[in-house]
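Only one protein chain is missing from this complex, and each of the others stays in its spot.
Chain naming follows the written order as A, B and C, and within any one chain the residues start at number 1.
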Amino acid sequence: MRFAVPVFPGSNCDVDCIKAVREVLDRPVDPVWHLEGKLDDYDAVILPGGFSYGDYLRSGSLARFSPVMEGVYEAAEKGKWVIGICNGFQILLEAGLLPGAMRVNDHLQFRCDIQKLRVENDRLPFTQDYGREEEIFLPIAHKEGNYYCDEETLSRLEQNGQVVFRYMGENPNGSVADIAGIVNEKGNVLGMMPHPERAVHAWMGSADGAKLFTSMLHDWRENGAA
Amino acid sequence: MQPNQTQSNTVAHREPTPEMIEKQQLYREVGLTEGEFRQVKGHLGRPPNWTELGIYSVMWSEHCSYKNSKPLLRRFPAEGPRVLQGPGEGAGAIDIGDGQAVVFKIESHNHPSAVEPFQGAATGVGGIIRDVFSMGARPVALLNSLRFGPLEQNRVRYLFGQAVAGIAHYGNVVGIPTVGGEVEFDSSYEGNPLVNAMCVGVLDHKDLQKGVASGIGNPVLYVGASTGRDGIHGATFASEELTENSEEKRPAVQAGDPFMEKLLLEACLELVNQGILIGVQDMGAAGLTCSSAEMAAKGNTGMDLDLDAVPQRETGMTPYEILLSESQERMLLVVEDGREREVKEVLDKWGLSSAVVGRVTDNRRYRICHRGEIVADIPVHTLVDDAPVLHRTGAEPEYYRRFAGVRPEKQMDPIHPQEALKRVLASPNVASKRWVYQQYDHMVRTSTAVRPGSDAAVIVLDGLDKALALSTDGNGRYVYLDPEQGGAIAVAESARNVVCSGAQPVGITDCLNFGSPEKPEVFWQLEGAVNGMSAACRELETPVVGGNVSLYNETQGEPIYPTPVVGMVGLVESRKHITTQSWKQEGDTLLLLGETFAELGGSEWQQTMNGEISGRPPQLDLSKEKRLQKTVLEAIRQGWVTSAHDLSAGGLAVALSESAIGGEQGANVELESDLDASVFLFSESQSRVLLSVSPDVAEEVGKLAASHGVPCTNIGRVGGEKLTIRLNGSTAVELTVKELSAIWEGAIPCAMNPSSTN
Amino acid sequence: MYKATIVVRLKPSVLDPQGNAVKGSLHSLGFEDVEEVRIGKTMEVWLDTSDSALASERVEAMCKKLLANPVIENYEYELEEGA
Partner (left out) sequence: MYKATIVVRLKPSVLDPQGNAVKGSLHSLGFEDVEEVRIGKTMEVWLDTSDSALASERVEAMCKKLLANPVIENYEYELEEGA
């Protein structure tokens, strides 16, 4: 199983994602410069956090037009796994691969902390190693994580089990229905504000993110390449 | 060759002629004295034109030349077996073994932050990051040290809130974790806040870069943002007192673009990796002028610059403006002749514009060309090496004599210690700084092992078992009351913080924030502090490998508290030694290392209860301090210590509370002393550390301490929901950890949101 | 040369955290008569074109493609010649 981590100018969690894949899964993983248009050689794509293009205009809005996004669309289309973490989630929203949009946090500040979450759907290739409604801790670090979608979209997300992670305790950004992460209808494109790659060893403050990576590997082993 | 004395036609009518400069004493306007102007004339053999005058004025400003502080800075120990690069480059470097070095420096952005706090603080962070990556190092951590007036004031809340947001914004976007720092509030900083930022990087020895221009004929490359009129005379601005007119100097404030910085950072490190660079320096204070002149002076060469090649984002800029602009996110590179293409490929990849703006020459002259004319022609070394040096003398201030007889412990109101603890914990100086650091991404790069909130932050190094412990510390109140003691304490405390995290202190960087050195009392503070810091650095074997001086921190003639800030770096030998201040295990034994005296001068207790400070600060015995630190580190390395917390502001009472809050459990503490309970609990005696250890090793730790001559007292055990402190059998404090936590966590958010009703 | 002034606003149905915060601050500064605040973006784009129909077509396309996010934002613009 081979991972691609697209790197946009201004990405800054690319190295962290690469380290996490290596340290947790010991699988091949490559940074892919944003000018590459093809991701055919990969089974999974992780759009990393950071501030692609300085997050100018709207976060994720400028990165969406990078050539590598062609590869991302194609991967999503083919049913390969695509994860967008933080800025990666924002890019997926701007690109229309996930429904909704991101607003600035309701308190207007950047917020970095280790946040309690609940796994709302543990039947996905990204979450199968988590328990039912398992409560986990993952770091967050963002200023624009206030997820928005209209009511119709929300009820669709809820009904289809597309809400994957929800904030527990105080909602750190004001997102609708305490949403921290969602998946597309097909279940192969995941966007989440929390950073699983920052929680893969106990010394980091939590190791709860590791299961997200192991879930994918287990699914891949069971069901073969997508 | 004589530079054209009238300048190009377009600017001639706006810029004063050399005659006007001399006759009307216009050199005063750019901060040069009559004597300095005479020296300039001597160096040139003629009166300078306006451009040349501008160049001298910034190069000889305090900010670039340290003319007031140079003789004092020489007293700092700058050498040691680990020192790879001492003061003089963008940042200092210290060997950490395995062919690697840690590179770090602290810098102030006080005056810009007083005028435009968001951009001022943000660009301060930007500047220090460039200093570190221009050494060839990958920045791995940021810290900061902040001083503001009391939060009751609207304007202060605005300055503080915006400065924190600016620091957060810049570091977060570039993707360097901000892992630590400190904040204090005192009315002496009301009109002149302090914003000091520190950056720490790591490199392989072979990648260490220098800011030199060598190799005759080699091209000089300008990289990064284009040049605008922002920040002209920032260096001189930083070297002046803030006045009511400072707001009019707004053009002196720059705006930053952290996205551009991230691109510059990656591109420069890629160039370092390819080994193409001969010299690299960031365009910081005094912009193009300072970086190019310093590079030529260090290379013992000359430089020809063509200003028409400099990318500009405004039209009609004069040579004076182009040379002195402090537009952000720009670097100057000297590369091998013929390899421009390779360099450009890398820069293009990162979308950075670049231009060849000059050549290295062999004539040791600094020559500037604009629209086909030479507009400046100066012997290079006169800008750097011949900058004037002022030997000032200090005078002991009246207050210092007056305070000699004050005994704060005798003047205290009979406030119950529990009441006092509540008030001290709610003091914004002591209270949790979560409101600040939760705005900083402190986990990006996934190497932060100890996040903000403990004595020092700890960053692990990729692929190695080692780690770095980092802390910034300063104590303006102690330094005000006794500069020498205070200076020494700043070093000792930051070293103690690092030791409590499991590290061996290896070196410091410092930022000297003081008032006007022209005042003998202020100079006395500066000299005393430097002496105290130097002595502590010698004893603790932490050389000073770099730093920054910020003088003229005054408003309406009133200087700030003298505030040297120490940025300490420690080396953790093995990750298993990493220790934090929170209690871990119910039943653990609490050991207090060190001795407690009646020392409340300048303490948080005195400030909170009396609203002012007086007397003498705690006294530091360097040999005791060293033995204490040895004991703590050895005990940690033996694996005996479950938590370690140094005693500082608020003394034992606050240290116990913080360890309890962090560990979410209480303790039963039994103390015996001749001192009054409040004196014992809030004294800020130095060289003390609180340890928690498993009961079965308590005796071993005691023996170890005894072998170093360090007093070690068993003061109780961890456990329960309450923190109970008894002195000589009677209860001084009995509060639940929840209560303590609510007070301590709530203070700053509450102060920042005064109108909120929920 | 044409200058387009584009105003991008959050849709009325979307809560505006920034506007709310500014309203709160204005109230606490004594401007209690402020009923509501909405915050949007103004973008000035200079186009090297002398054809007004073309300019307007281009601006429309930019807004659709990039400058506004149709999920939460509306846009409108004005064109000015020779600015």
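We adopt the following convention: a contact is a pair of C-beta atoms (placed from the backbone, for glycine too) under 8 Å apart; a residue touches a chain by one contact, two chains touch by 3 or more.
Note that this is a predicted model, so its numbers are computed, not measured.
**Student:** Sort through B:204, B:314, B:541 or B:573 and give me the one touching the missing partner chain.
**Tutor:** B:314
**Student:** Which is it among B:15, B:116 or B:455 that touches the chain not included here?
**Tutor:** B:116
**Student:** Sort through B:15, B:62 or B:257 and give me the one touching the missing partner chain.
**Tutor:** Among B:15, B:62 or B:257, only B:257 touches the chain that is not shown.
**Student:** If the hidden chain were put back, which residues of chain B would touch it?
**Tutor:** 115-116, 119, 225, 228-230, 247, 250-251, 253-255, 257, 259-260, 313-314, 327-328, 351
**Student:** Quickly run down the residues of chain A that touch the omitted chain.
**Tutor:** 53-54, 56-57, 62, 65
**Student:** In the full complex, which bits of chain C touch the chain not displayed? Write them out.
**Tutor:** 1, 7, 9, 19, 22, 25-26, 29, 31, 33-49, 58, 61-62, 65-67
The working rule: only the chains that are shown with their structure count from here on.
**Student:** If you average the Cα atoms of chain A and of chain C to get two centres, how far apart are those centres in Å?
**Tutor:** Roughly 30 Å, centre to centre.
**Student:** What is the distance, in whole Å, between the centres of chain A and chain B, each centre taken as the mean of its C-alpha atoms?
**Tutor:** 36
**Student:** I'd like the Å distance between the centres of chain B and chain C, where a centre is the mean of that chain's Cα atoms.
**Tutor:** Between these chains, centre-to-centre, one finds 41 Å.
**Student:** Which positions in chain A touch two or more other chains at once?
**Tutor:** There are none in chain A.
**Student:** Residue numbers in chain B touching 2 or more other chains?
**Tutor:** Nothing qualifies.
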